[in-house]
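With one protein chain held back, the other chains of the complex are shown just where they sit.
Letters A and B mark the chains as written, and numbering starts fresh at 1 in each.
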Amino acid sequence: MTALKKGEDAPPEGADPGLDQLRRVWAQPKGLSGYKEINNTDVGRWYIITGLFFFVAAGIMALMIRAQLAVPENDLISHELYNQLFTMHGTTMMFLFAVPIMEAIAVYVLPNMLGARDLPFPRLSSYGYWAYLFGGLMALSSLFFGLAPNSGWFMYVPLSGPEYSPGVNADFWLLGIGFVEVSAVAASIEIIVGVLKFRPPGMSPDRMPIYAWYMLVFGFMVLFGFPPLVLGDLLLEMERAFHWPFFDVERGGDPLLWQHLFWLFGHPEVYIIFLPAAGIVSTVLPTFVQKPLFGYSWVVLAAVGTGFISFGLWVHHMYATGIPTLSLSFFSAASMAVAIPSGIQVFCWIATLLNGRPILKTPMLFILGFLFIFVLGGLTGVMVASVPFDWQVHDSYFVVAHLHYVLIGGMVFPLFAGLYYWMPLATGRLMSERLGRWAFGLMFVGFNVTFFPMHIVGLMGMPRRVYTYPAGFGWDWYNLTATVGAFMLAAGVAVVLFDSWWHRRRGPKAGFNPWNAGTLEWLTPTPSVNYGLRSVPVIKSHYPLWDNPDLVESVRRGEWYLPDARSGHRETIRSSTVASRPEQVVRLPHPTWLPMIAAFFTAASFGVAIFKLWWIAGLLMGCLLICSVVWLWGTEDRPSPNRYDVGCGETLPIHLNGPNTHSFWGMALLLIFDGTAYLSLVFSYFFIWTASPEFPPPRFEGGEMAVAAACAVAMLLGSAAARLSVHANRRGRHGLYQLLLLVNAASFAAGALLMAQTLRMAGLGPTENAYGAVLWMMVSWTGFHVAISLIMTAYCAARGLAGRIDAERYQTLLNSELFWHFTTAVTLASLAVMHLFPQVA
Amino acid sequence: MVLFTGGAVIFVAVMGLVLYALFADPDRTRRLTGDHLVLWGGLVFPAVTLAILLVYSISVSNAVTRPPAQDALRVEVIGHMWWWEVRYLDESGELEFVTANEIRAPVGRPVEVALTTADVIHSFWVPNLHGKMDLIPGHVNRIVFTPREAGVMRGQCAEFCGDQHAWMAFHFVAHEPAEFEEWLELQRRPAPEPPTPMLAAGREAFVAYGCGACHRVRGLEGADGDLGPDLTHVGSRPSIAAGRLDNTVGAFGGWIVSAQHLKPDNFMPSFEHLDGPTLRALAAWLESLE
Partner (left out) sequence: MGRVIPRDSLVGMVGGPLVWTVHFLLIYVFTAVACAFRFADVTFLGTSIVNSLMVIATLLAVAVIGWLGWLAWGRYRRAGGPERTDDPLLSRHQFFSLVALLLCVLSAIGVVYEGIPLLMLPACG
């Protein structure tokens, strides 16, 4: 059926000039320079390995925890270390392992699945990776100095606040999370734009591999789910470092605000982790049944539906905080509703299984293990969704059991299935079936032995996060059993890790498409190559390899799009979002050190900020800024001619301006993220207002209102100047363009100062009370955006002078314009909240 | 119980279906598959079951959060890093007396506990009595329950609250009404006079070593501190140091000498250099405070 049989190599050098060009252009630099590489295949591989490293680290912490709890009143580990261990175990698993490794897998396989040569912004994903690596190592290292965070992975204030955690421990947490946020946002923008725009011709959304749908939902969930935490982080750091009282009851703050912000992120987070894993299941399962996934539309419905409803669950972590029962019940209702899409998915998987005869290879075993554990975890999930039941088991070991069933069952097992499944793409060899069975057996049995008893001991009344417990309550044997299980589970993981190293030399050669899968990523030889497909075919179904047996040969012969790299550039095709018609040949950047250097400066500035060395941090941020300017300066090259023959009788433009370009989408998505963080700030304002209604809002007299109005006018003027500057540039009026940019900058600067002035006139400082703190936060928000806007204005002016923005290419200007308007919108909204709302209320 | 049985049945049914898919003849299993399977199994069945569950769980929470009866016993509980201050109020809401790490109530009468905290967030939980409720700065949360039979139950802080979260327990004691009245009567009184010279020496040591700077003993000059638990009737409590130790003379001695070893980083220093006789007298006196 296929011409490339197992063990057969690709044709030799020189036999095929197009192929040689591709190989040369996409080759990883040799030696140490190899780390300059920004291609998704290499970055994705490092990303996955790093994720697994943090998994092992957090796993070792878990073993230490279990060792301490093996017997009652054990003093193997001190309470200080224990509290750091369980905090870091949760933090590392959630933030440094679960989310990043899901991004990592997507970075690695998604472009291949979509027939793209890379993701839309390779340097951004590379930057995200290095930021994650540096930040993660820094956060983890705190454990070796005894400075690790110790207030639990959800860091409830006031325990994590300045009074009860005066050391730098909590700051390490805030830092570590800051990094994961940076890399998660980078990855999610990358993934969304990749899925929506970097698809092969003909692959309209109804023909995308199902994994792409899951990752699309994942991307949007990160964009809407992470901002509340970013804001919470900022507020807590402001309270810790500068005593702005957002959570301090004495000064009108409320500790529940933190819980809301945290869980506004924290619950979607669970699904942010679960959906990509479900995507792996929906990808691997059909291969081992050798039948298409049953109910593609149903599964898309489930993924999208889960994405929405999971944002309505956050308060179900706060049932015991004294919120009125009716409000709790809304969240209880949503928590029950979210079980429906999960049910649909499970039944789609079962229907797929029923459709054929499953092949019980290792990846399939992990999928079956997943089904078992996840269904059980889902059922206990429905139980804890019930308010009165949760009052009983909340913060007990029952919840510990539940969350591990959902997370290990729902995420780690599918992940391992994915590792076994896609490993041949990375190494060209298969992992051992025998060791695989052992690993699965140890992990599955070990998992259940560890966590099932926890349900019981939780119902018996053992609270979570205790470093020891008294004997004689009947908890002893359950705990000992759990400890034994934990070591079994760890042994299983060790077998997998051993084999993933060992099989690289000893495993059987995988050859072409070893599992006889149907999706595009298996169209490359194994191990896979950086450029992905030799040529990019037109796609007509979900499983092109199954449905079109001739595809393999024709793709290999280079009969489709982009069969070579004669321009000497790395390039890939961008298609339209819905119809998937090819629209542009995107030239991608070549290997560079810049992302790594930029990530280093980011890490360094965060790192010194922990120790409150603000000047050095500012300096390092300046270096970061220089990096980004250098990074961006080379974009928007002037290709001549601006058409390129992509094969199949089509020529496409290379450079385009306008809202359809991937860079514009990237900016827009970034602003969605930014805007959601801003909305979280507005939420905080209203929360503080409802939490202490008797608290007087500041009285603004006529004078402040006039200044506020002037501020609004200044911002609008700035935006208008920005709009006009785009027109001026398009008409080639360079002088006017520069002048308008100057007006834009001046108005924005004036606007920010006027806004601060309104609060100064009202005599409101940021530290006296929570109102002042929130209002000053809004001013800071505008201040920050205006500062960035000014940098952008200067940058656009400089590009204009250098002839890099002109009438033909002005995408940089369009992207900046979007940001400028956003700044204006945020400022106007803040002014309304600050000055108009108190008049109404 | 309904939850567990229902959950177990669903689990077994789903897993049965998976096993059937794995091992039965594909020609037969194929007939089962189809949109109807997903529609009924994945959508209709969960939607209906969950709706019923939702109605049921709302009615349960409605029942357990009903506002307290007029004659409820009113108790205030204040969480401290790592012990429980318990304040009894009379009908008019006036403070009657303060105790620590124990709550006592008569069988059959509703109890309304008002929960606040002196420092960080704690959570009040007696597993065999009622669900939990958090103690949050700036908030007063209430929990209402009615003990059904006499007995002692252990409760424990359920929200991580720092170093000694693991040792922040208390006891809930349900008495027959008459017994409870006796207990109330006893608690209202100041600490008893020491009947023997040795106990009197213990009391002197208590003042001399500055224990009174943190602990209050009603009726004792120089013992009016508010940082630690009120010790007026500490000898009558089910445990000491928030459930860390049983209430015995030996335990008192051990606690005084090595509080930092038994419960590291709690706010009570270890009095390691106390000489033997003083320590014995002090421990005996404390134990005698019934």
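Assume a residue touches a chain if its C-beta (ideal position, glycine included) is under 8 Å from a C-beta of that chain, and two chains touch if they have at least 3 such contacts.
Predicted model, so just to flag it, every value in this text is computed and none were measured.
J.: Which of these, A:Ser204, A:Gln290, A:Asn516 or A:Ser780, touches the one chain of the complex that we don't see?
T.: A:Ser204
J.: Looking at the full complex, which residue from A:His243, A:Arg506 or A:Lys540 touches the chain that isn't shown here?
T.: The one listed residue touching the chain not shown is A:Lys540.
J.: Of the residues listed, A:Gly44, A:Pro276 or A:Gly305, which one is in contact with the missing chain?
T.: With A:Gly44, A:Pro276 or A:Gly305 as choices, the missing chain is touched by A:Gly305.
J.: Among the options A:Ser33, A:Ser141, A:Ser327 or A:Thr651, which residue touches the chain absent from this view?
T.: Final answer for the missing-chain contact: A:Ser327.
J.: Which one, A:Ile49, A:Leu76, A:Val578 or A:Ala706, makes contact with the chain that was left out?
T.: Of all options in A:Ile49, A:Leu76, A:Val578 or A:Ala706, contact with the hidden chain holds for A:Val578.
J.: Mind listing the subunit A residues that contact the chain we can't see here?
T.: 196, 202, 204-206, 296-298, 300-301, 304-305, 307-309, 311-312, 324-327, 329-330, 332-334, 336-337, 340-341, 540, 577-578, 686, 690-691, 693
J.: List the subunit B residues touching the unshown chain?
T.: Subunit B touches the missing chain through residues 43, 47, 50-51, 54-55, 58-59, 62, 65, 67.
Note that only the chains that are shown with their structure count from here on.
J.: Using mean CA coordinates as chain centres, what's the subunit A-subunit B distance in Å?
T.: 40
J.: Would you pull the subunit B residues touching subunit A in the complex into a rising list?
T.: It comes out as residues 3-4, 7, 10-11, 14-15, 17-18, 20-22, 26, 29-30, 32-35, 37-38, 41-43, 45-47, 50-51, 53-54, 56-58, 60-62, 64-65, 119-121, 123, 125, 127-128, 130-134, 136-139, 141-142, 154, 156-166, 243, 264-265.
J.: Taking the touch rule as given, give the residues of subunit A at its contact with subunit B in the complex, in rising order.
T.: Against subunit B, the touching part of subunit A is residues 78-80, 83, 151-152, 156, 158-159, 164, 249, 254-256, 294-295, 298, 320-322, 325, 328-329, 332-333, 336-337, 339-340, 343-348, 350-358, 360, 368, 371-372, 375-376, 379-380, 382-383, 386-392, 394-396, 460-461, 463-470, 473, 691.
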